[in-house]
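Excluded from the complex is one protein chain; the other protein chains are retained at their positions.
Right, chain A next:
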Amino acid sequence: MAKKSISANRNMGQILRWLVLFGGGVLMVMPIAYMISTSLKWPHEVYNVNLIPVEPTLDNYMFVLEDGRFYMWFINSGIIAVLTTISNLLFDSLVGYTLCKFKFPGRTIVFIAILSTLMIPTEMLVIPWYLMSQSFGWLDSYWGIMFPGLMTGFGTFLMKQFFETVPDDFIEAARIDGLNELQIWWTVALPLVKPALAALAIFVFLGNWTAFLWPLIVTNSTEMYTIPVGLSGFGDEADVAWELIMTGAAISTIPTLIVFLIFQRFIIRGVVMAGLKG
């Protein structure tokens, strides 16, 4: 009898824990939910605190997309995020692989040098980068937005850690089979660290999609803005209503949310890997 009431208590505790956590979780997604709900509301309904729009409409999306600018910023951000991701995957993995699997003079110095870049904050570099971009004519161009992030010390370090799990025997065997070093990296080593590549791809893509400070500095024409820079200026226009700002915010956020919902497990595992390794 006593045993039964303990387990009943435990069940009550479990249910209570679940309910409190669920309530907290709902609060966590509330801002995102309100952003989407408001983007679907008619102007007269915006200041109603109801989460569910009475008469949902895609009018705001039509308006914002017909304006043309969001479409442009979206494309800019997409191109920049994809290209920097590809560059990081190639170079970070190549450098990480070289530092892990080759014995050569200068290896330690290169590794320490790359690792030490993790300590240099971007904020310190934006002024020199700006001067550099100015003298080379990179201001207001895709290249200007992208060049600082083409490789990262974080990515190199992450990849090096993962190449350490690839047995040297595999690489030796490939050498005996007559593959050259570039082929070994590409066909033997890279496929073995696919989870790490996926984690790195997610981080770099998300980081560049949401990057704000450097794109804000290096761009100055509306056509070259990335989506965060564009959204920031769009919100500031005096005649813009909140439902349109929420629509813009939703346009910049929904793609990453969709990617997350599809690759959820993968992304969470990637976060854990990067967090514990990095």
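We take it that a residue touches a chain if its C-beta (ideal position, glycine included) is under 8 Å from a C-beta of that chain, and two chains touch if they have at least 3 such contacts; residues count from 1.
By definition in this document, contacts and distances are computed from a predicted model.
Participant: Have a look at "Acetoin:2,6-dichlorophenolindophenol oxidoreductase subunit alpha", "Sugar ABC transporter permease", "cytochrome-c oxidase" or "Protein translocase subunit SecD" and point out the UniProt protein name belonging to the hidden chain.
Facilitator: When "Acetoin:2,6-dichlorophenolindophenol oxidoreductase subunit alpha", "Sugar ABC transporter permease", "cytochrome-c oxidase" or "Protein translocase subunit SecD" are compared with UniProt, the left-out chain turns out to be "Sugar ABC transporter permease".
Participant: From the listed residues A:58, A:75, A:120 or A:173, report the one that touches the chain absent from this view.
Facilitator: A:120
Participant: For the chain left off this view, which of A:21, A:62 or A:173 is in contact with it?
Facilitator: A:21
Participant: Write the list of chain A residues that the hidden chain touches.
Facilitator: Residues 14, 17-18, 20-22, 24-26, 28-29, 31-32, 34-35, 38, 47, 49, 91, 94-95, 97-98, 102-107, 110, 113-114, 117-121, 123-132, 147-148, 150-151, 153, 156, 181-182, 185, 206, 209-210, 212-213, 217, 227-229, 231-232, 235-236, 242, 245-246, 248-250, 252-253, 256-257, 259-261, 264, 267-268, 271-272, 275-276 of chain A touch the chain absent from view.
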